[in-house]
Structure formats: structure tokens, C-alpha cells
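See structure below.
Left out: one protein chain. Kept in place: all the others.
For chain A:
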Amino acid sequence: MIITSFALVGLVFVPIGLASLSASEQVVEIVDRYDIDCIPEQFQNERLAYIQNSETNKTCTRNLIVPRKMNSPVYVYYQLDNFYQNHRRYVKSRSDKQLRSKAYEQVTDNCKPEDKANGLAIVPCGLIAWSLFNDTYKFSLDSKVLEVNKKNIAWKSDQDHKFGSDVYPKNFQSGALIGGAKLNASIPLSEQEDLIVWMRTAALPTFRKLYGKIEVDLELNDKITVVIQNNYNTYGFGGKKKLVLSTTTWIGGKNDFLGVAYLTVGGMCLFLAICFVLLYVFKPRTLGDPSYLSWNRNAAGHPS
């Protein structure tokens, strides 16, 4: 019975593993790290100063080659590295009440130290909102602009229920310290999808967040030009910035690990099944054989 169950698990797992591996194979992914290359030669030794200086030109152009045909939609992500979005101080620093409705604008208790600017409540308050990612990407293919759709990149429920349509940014980035992006004070929070995506804090210090969608197919060897506004400071903490273009399948993005893990576990089960078969062949024990009872085994001449 044990053998069959092990074999069964193995037989179920191996196909799942193969299926997810093949799904993962179909995903086409372009990853481009640009944080270092986007800093002009003369600033390479003082990157931090460069990024903090509001006077410098932050525009940077990158070229990407499409390695395989990418079917629409092609998702555009930014990936940050070594950024502790999961730090307790950071995670706690938000006010869900304030984000949700105008009535709670003043509720900023959890948002310290980014709760008030000049004595006025900041909307949206807190470190998370304050450090909003503010690099921008513009894509063009053969000098034709590739539209990036920034609609529907956030969870629908977030837009509908967590970020109020009557809540407008106020006093944002107006304090002594300027963090990340500024928000357009005339657009309600529920429409600020970049913010909504950003507010979903990542579980790990390396994370990707959805930037937008390119809703045309990209052909093999297409050369995509990206114009990046390299504003966001990851240099202070030595983080990397990457631009990612990826398609998805049913398992999401490229994820060989899942398939490999399934295959490993399935394989192990099959191996165990074989082991037990061998054990059964070489050292059989009839189930319920009374000679294995302790009093029989201890007795001097047990019937065998």
C-alpha cells in the first residue's frame, strides 16, 4: 500500500513538474540592469551625489534586443535589489484609513516619521508612499513609440476598496526630506496605480513590481529603445535597478524552480517506491505476521 502511494505521488508529480517546466520555457524574459550604466562617466565615482542632485540630467537610453517572439501583453517590471520593503519600520508606516476615505485624512498615527509636514497631515502619509519609485521608462521600436499601458496594473480590489476615489494627495513630498516620486494632486488615489502597486510591500528585499503593459507583440530581434529617467536613489544602499520585460503563461513568469522541485519530489517518491519494492522482495514481512511480536522476538527459539 505504501509502495502504491509513493508511486502514485511520483506519477502525479512528474507530469506536473514537466508541465510547469515547459510553461516556464515558453516565457520570454528580457532583464536589463541599468543603475550603473545610466550614470555618466564623470559621476561614476560619486553616484550618490549625482542622483541626489536635482540639477543633473537623469535621462538615459538603453537598447534591448528581443531574443524570441514575445506575444502581447508584454509586462514591464522594475526590479529593485537590496531594498528592504519588508522592514518592520517601513511596513508599518502607512495609514489604511487615510488612504481609503477622505474622512480619515487626519489619521496618521502609524505613519511616523512621515506623518505631518509643517504641522499638516500628509496624504498619503508614511514611509512607503514617501519613498515611491520614480524612474520612468519610454519605449520605442524602430523610432516608433511603444505605448505602455499603465492602467489595470494594480489589483482591482485595491483600486475599488482600499484607495478612495475622493482622496487626493495633500502636502505630499513637501517636508524637509524629499523621498521618491511626487503625486499629481488632482488625481484621486484610486487612480494612482503606480502608488497602489508600490504600496503592496514586497516580501523580500529583491522584488519586481509591475510598471505597465506593452500591448503589441514583439518580434524576434526587434530592437527596443528605452529612454529611462533615472531618478530613484538606490545608490545610497547599493541596490540594483533592473528593467524587465516578460511574457507570462499559466504559471506566471519564468519559474524553472517549481518544475524542478516537482520533478525532484516526484523522482524521490518513485525512488522510495522502488526501495520499498526491493525491501519487500529481499526482506519480506507478511503483514500481521505474529512472529514479529516482541514476545516472540525476545523468546529464544521463535518460530520462523
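Couple of notes before you dig in:
Operating definition for what follows: a contact is a pair of C-beta atoms (placed from the backbone, for glycine too) under 8 Å apart; a residue touches a chain by one contact, two chains touch by 3 or more; residues count from 1.
Keep this in mind: contacts and distances are computed from a predicted model.
Not shown: a single chain whose UniProt protein name, out of "60S ribosomal protein L6", "Phospholipid-transporting ATPase", "Proteasome subunit beta" or "Metal tolerance protein 1", is "Phospholipid-transporting ATPase".
Contact with the undisplayed chain is limited, among A:N86, A:S165, A:N184 or A:N221, to A:N86. Along chain A, the points of touch with the absent chain fall at residues 2, 5-6, 9, 13, 16, 20, 73, 75, 77, 79, 83-84, 86-91, 96-97, 100, 112-114, 127, 130-131, 153, 155-158, 161-162, 177, 179-180, 200-210, 213, 233, 236-238, 246, 248-255, 257-258, 261-262, 265, 268-269, 272, 276, 279-280, 283, 285, 287-290, 292-296, 299, 301, 303.
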